[in-house]
Structures are given as C-alpha cells and as structure tokens.
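Dropping the structure in here first, questions after.
In this view, the complex is presented without one of its protein chains, the others remaining in place.
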Amino acid sequence: MKLKKKIFLLIDEERGNKKGDHFVEYFICILILLNVITIFLESYRSINEQYGLLFYGIELVSIIVFSIEYIIRVWVADLQYPTLSPIRARLKYIFSFLGLVDLLSILPFYLPYLMKIDLRVVRVLRLLRLLRLLKLNRHSKSLRLIGTVLKNTKNDILVTVFMVFILLVLASTLMYNIENEAQPEAFNNIGQALWWAVATLTTVGYGDIYPITGFGKFLSGIIALLGIGIVALPTGIISSAYIEEVQKGKVSKECPHCGKSVESH
Amino acid sequence: MKLKKKIFLLIDEERGNKKGDHFVEYFICILILLNVITIFLESYRSINEQYGLLFYGIELVSIIVFSIEYIIRVWVADLQYPTLSPIRARLKYIFSFLGLVDLLSILPFYLPYLMKIDLRVVRVLRLLRLLRLLKLNRHSKSLRLIGTVLKNTKNDILVTVFMVFILLVLASTLMYNIENEAQPEAFNNIGQALWWAVATLTTVGYGDIYPITGFGKFLSGIIALLGIGIVALPTGIISSAYIEEVQKGKVSKECPHCGKSVESH
Amino acid sequence: MKLKKKIFLLIDEERGNKKGDHFVEYFICILILLNVITIFLESYRSINEQYGLLFYGIELVSIIVFSIEYIIRVWVADLQYPTLSPIRARLKYIFSFLGLVDLLSILPFYLPYLMKIDLRVVRVLRLLRLLRLLKLNRHSKSLRLIGTVLKNTKNDILVTVFMVFILLVLASTLMYNIENEAQPEAFNNIGQALWWAVATLTTVGYGDIYPITGFGKFLSGIIALLGIGIVALPTGIISSAYIEEVQKGKVSKECPHCGKSVESH
Partner (left out) sequence: MKLKKKIFLLIDEERGNKKGDHFVEYFICILILLNVITIFLESYRSINEQYGLLFYGIELVSIIVFSIEYIIRVWVADLQYPTLSPIRARLKYIFSFLGLVDLLSILPFYLPYLMKIDLRVVRVLRLLRLLRLLKLNRHSKSLRLIGTVLKNTKNDILVTVFMVFILLVLASTLMYNIENEAQPEAFNNIGQALWWAVATLTTVGYGDIYPITGFGKFLSGIIALLGIGIVALPTGIISSAYIEEVQKGKVSKECPHCGKSVESH
C-alpha cells in the first residue's frame, strides 16, 4: 500500500509537491512533445525515408511508456477519488475526458492486430495523442481563470454561435440564388455558397470564391460588415465576464468602500 | 372556449409550461430544420434528380402544417394579447415581424396558382422560412441579454455604421482616382472601388481587386489599419453595455458592500 | 439685423430649434447626398455618356447653393461667435475645419477659370465635398460620446500606432532579407515587403504577395498572430474609456452606494 501511494504521488499532478514528484510528469510531457515532432517529420517523405526506423523506435517506446502509465492510472484511481468505491473510482477515471484520451492515444497501436480496419482511420485517431498536451497546463492559475470565464459565458457564446449559424444559412441560400446563374461553376450548390459565407463572415477571405454580380457584392459587403459585429459580440461577452471574475477575486479580500473584509459582513 | 385555450397553450411559446406543451413547438422546429436541409440538398443537381420526389413530399407536408399553424395563430391571437379587441389582436399578430415571416413562408406555395410570376423570385422568398429558426431561441435568457445590449447600443452602433459609410465612400472615390489609370479594368468605376474598400476595411481581402500603384498601396494600408479601429469601436461599445447590464442585474438583488437590498435606499 | 438673425437660425445647426429651421439643413444634406451619387454614377462611362448633361445640371445647382451657403455662413459668423469681434469671428469660421471643407467643396469649380491646372487634381479635390456628410451627425449624442472616447484614448492609440509602425518596419526589413532571394520579383524592395507586412498585420491578406520559404512563413505566422494583439490593444483601450465615460454619466446623477446625488457632496 505504501508503494502504491508513492506511485500515485508520482503520477498525480496536483497532490504531489515534492521535488522528485514532477520528474515523471515532465518526462511524459517531453515524450508527448517528441511524439508531436515525430508525427510532423514523418509527413515529410524524404525525412521519413531516412529516419523512418528512428521514428518507429520513438513511437514504440512512447506506446510502451503510455501503456504502463495508463495501467498505473487505472490502478491508483481509488486513491485519486478516495470517496468512491475502488471500482467506481476506476470507471470514473476510464470514462473521464482525459482518461479516454489516454486510452485512445495507445489503442490505435494495438487495434491493427485485433482487426483489419483501414490504417488511415487509425492514423487520424493517433492525433488525439496531442490532446495530452493540455495536461501541461493543469496547474496554471491563468488557465483556471480562462476556464471559469469560458464556463460563465458558455450560454451567451452558444446563442451567438446559433445566430451565426442562422446568418450563414440565410446568406448562403441568398447568395446561391444570386450568383448561381453568373457563376454556375463556383456557386454550383448551397454548400459552395456556405463555404463562401464562412470565409466572408470570419473575414478570412481566401479568394477562391467571391461574388461577381453587383447584387452579390452588395450582400457580400453586408455579411463582411456583420462579421465585425460577430467579433464584437463574443469579445464584449468575454470582456464582461473577465472583469466580473477579476473584481470578484478582488472584493473577496477587502471591500474598497468600507475597508472591511467581505467575510466579516 | 376551453379547447381554444388548450390549443393556444400548445402554440404559445411563453405561457405553456406543462410537459406536453412544448411537443408542438419542437415538432414545428424539426420540420423547419428538415426544410432547411431540403433546400440545401435540392441545390445539388444529382441529389435533386434522385430524391426530388421525396423533397417535394417534405415540402408539401411542411406547407400544410405551416398553413394550419398560421390559421391557428391568427385564431388564438386574441388570447395572446388579451388587452386588445379580437380584431386588433389578430392584426397585431399578422403585421408583427414573426407573423409576416410565418405568412411569407407559406405564401410562395399558393402564389404560383394565383398569378404567373417568375418562379425564381418565389424561390428566394421561400428562404425567409429559415427566419423561423429564430423562434427556437425565444425563451433563452442569454438571447434576451444580447437583445438588451444590442438595443442599448443601437444608437452608438448606428453612428459607427455611418462613419464607416463615409469612410467607404471617401476611400473608394479616392482609390478610383488613384488606380483608374493603372488598372482601368479592375478599377473601372467607383462601384468597383467600393467593393475593394469594403473588402479592405472589413479585412476580408479576397484578393480579386487590390491597388498596384505606390499611392494606392499607401491608401490601402491606411484603410486596413482603420479597419482595426472599426473593429475596436463597436467592441468597446458592446463590452461597455454588457458590463453595465450584468452589473445592473447584480445590484438590483443585493448591494455587496452594505448587505442591504438596493430597493431599501 | 432681424433678418440676419433669422437667416443665422436657418443655417445654424445647434441653436435653431423651431420646426422650419431644420428644413434648410436637410435640403443641403440631400443636395450633398445627390452629389455623392452623381460622382459615383459619373464614373460609369456608359451612364455618364447618357446622363452627362443631367449630372452637369445637378453639379451646377449644387455649386450655386453651396456658394450662397458659404457666403451666408461667412456673413453670419459674428452671430455664431458673439464673444469675438466680427472680423475674428469670420476668420475663425473660414479657417475652422468645416469652414475649409465648405470652401474647398466649391473652389474647384471656380479654379479652372482662374488658372489652367490639371483637371484630374481638381476632380480629386471635389471629393472633399463628401466630408460635409459629417455635418449630418453634429447633433448626435452618440457621436459626442464616441468623440469623447476617441479624444480620451488619443494618446494610448497613438502609442499603439507607433508600436505598429516599428513592428511593420522591422517585419518588412526582415522579410525582405529572407524572401528577396527566393522571390526577387515579389519582394523586390523593402517597400513591397512593407505592403506584405501591412496586409498580414491587419489580417487583410489579399494574396498578391506572401512568403514561400520556411523561414518567411514562420515570420509571417508570428506577424499574423501579433496582428491579433494589435486588434486586442486598441479594443481594450477603447472599451476601458467607454466604460469610464458611461459610468461618469451615471455617477453624476446618483451615487449607487449612498443614494445621494453627487452634486450634494
């Protein structure tokens, strides 16, 4: 039991605070970063041809380490959630978001031996491994602040997203009817027009598709100007939530008007 | 009268709060979404050729349901606005924004039998049906907050829009005079230059039209930099209104400093 | 003297508040808008060929009206600035920004008869006439608020503009050295690189010039990401000034904490 607790402290990011405890965490993060670099370099054919074996080696080591880490995390889950029964604690870890990412980052390696599915799909799945980079931030106070702000503004942001969705659908259907005759190739269907609408509303403007008729240009201008409003709305929402959150942190220490701490009220 | 009230609660989005009441609302929303998908898929020629009959069927059912809904809404309008006389209540619904949208979303189907107008125009009118999607949000507290913010900032935003309009007119007339000689094709008239000005000020930048002379590039840079200010202004306005609105909601409950409710002052 | 005062109230935008007084103001604004439309339509060769005479007529009428207006404004300037001596009041109007615009909007018409200068330059000068559109807003409370905010943030915005200027110069010189060899045509000189830097930092991205080397793309990405910061900085500045200004207006009515009006302090 003593060994289990020690291993748990090595793995756990929040409770372990002795110097050596973070060594394991940093080692795994470096391995993840090495994996990201490997995936990048593998995509260059000439580099892959030369160093393919090295990349395979890194991958093999990573998978072994990640597999061991996953088994340990399942094993010590009862220490992480001491209020739950051992089985429930383990299930809680396994089905948590980070637990599923941990599993999916090693599963693709074992899957090909289990069944003959298309390798390409597996390769895409392997990208989820990168999500583990998020763990690097777990401690950060700033991340928690940003997280709180995003959680508080979730509803307002969702309404904005819904309004954007309606605007995109309306704009693309209108533009399809306006431009279809003049550019039957570019505005072949509403899907193409939707691609134009997204590029315009977000002000990306690749330039692969744009209206050429006077009416279409007018609509495009309106959509582009509304795009500014689309930026202004979430910015205002997030700014407001930020200021509120920062002031809340302030007030809880000392009231600026009566000088007493708020807890004494 | 009892049946009429029941039907009214089924149709009305705000007063009906029993479980079954929202069923009608959701059914109509799903039908609207189905219509949007149909309009999208119809624009793909190959899909339309294969499933054209299915799409026609969905459309027929939708029109029938929407027509019945419209008639009911007109019928129960006197319950929705109990303070008005029955006729005024009905006229109020018919000429309300959502009432007109309800009518316009079914009218195009009946119109072709009344008169032989161009079908294309009718098809564009049918897009207004999508506006009904806005109803999905009626309850939302966030939507009301966003609505209040937009209403409060309306005047300031309008002044910004007017300033943008003047800036666009000035920039496009200047650019036409600068670039017309160097690019007589692209900057053929001030309308073309206006298209460039909108694309630049909103930072969309499709790349179909841009200055090539030194002077034109200088003006383009100034306009693009002013585009940043154009984003900053409405964002500042909306942020300010948001913070004000959120704090108003806070203060009206309890003063955080003296613990008394604000109404007691 | 009585007639002069009456005429002054017809012309003056702020003091005249009887119904008929605004008629003159609106008439001149409509004439200005008509002029803007004329300038736009004149740039279309086919329209200009057909309606050239009509456009010339509108222009002639406008010039006559604007000339009379200018003479009247100079004449009644002593009523507008009653604390100044008649001559100083007139000079103050003539050399005020709007006074100069008033003069420049009519001068080009008389100039060609005075000296044989290039007509194109005169045509560009005529665009200043559009600046009179700004007058339409003079009353607006929102415009005054935006004006106050812009005045309060002037210094901070100027520092931001200076930082943008340094960033642009640094980025363009660096990019010229990086890309000149790979694209000797596109990145022919630092001026071209500056054009790229402006298009990237403001996120316009026309697509006529962009790096193709790995190093250049890396620098371009950094500049584009800094472009987000360039938007965030003025937005934060303006938001802050807005909130301050709006709260100042609030506080002057009633203090939210002690319930007394601020004037009683």
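To keep things simple, chains are lettered A, B and C as they appear, and every chain counts its residues starting from 1.
Criterion: contacts are C-beta pairs under 8 Å (C-beta built on N, C-alpha and C of every residue); 3 or more make two chains touch, one makes a residue touch a chain.
In this text, all values refer to a predicted model and were calculated from it rather than measured experimentally.
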item: Touching partners, among the displayed chains, of the absent chain; value: A, B, C
item: Per the touch definition above, residue among A:Ile39, A:Leu107, A:Ile166 or A:Ala186 touching the missing chain; value: A:Ile39
item: Options B:Ser142, B:Thr203 or B:Ser220, residue touching the unrepresented chain; value: B:Thr203
item: Contact with the hidden chain (one of C:Gly52, C:Gly147 or C:Gly221); value: C:Gly221
item: Missing-chain contacts mapped onto chain C; value: 155-156, 158-160, 162-163, 166, 169-170, 173-174, 176-177, 189-191, 194, 199-200, 203-207, 210, 214, 217, 220-221, 224-225, 227-229, 231-233, 235-237, 239-240, 243-244, 251, 255, 257-258, 262, 265
item: Touch residues of chain B, complete complex, unshown partner; value: 203, 205-207, 235, 239
item: Chain A, residues in touch with the chain not shown (by the definition above); value: 36, 39-40, 43-45, 120, 123-124, 127, 130-131, 133-134, 136-137, 140-143, 145-146, 149, 157, 161, 164, 191, 195, 198-199, 202-208, 230-231, 234-235, 237-243, 246, 256-257, 259
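Following the convention adopted for this analysis, only the chains that are shown with their structure count from here on.
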item: Farthest chain (mean CA position) relative to chain A; value: C
item: Superposing rotation of chain A relative to chain B, computed on C-alpha atoms, to nearest 5°; value: 90
item: Chain centre separation (chain A, chain C; CA means) in Å; value: 43
item: Residue list for chain B, restricted to those that touch at least two other chains; value: 191, 199, 203-207, 231, 235, 237, 239-240, 243, 257-258
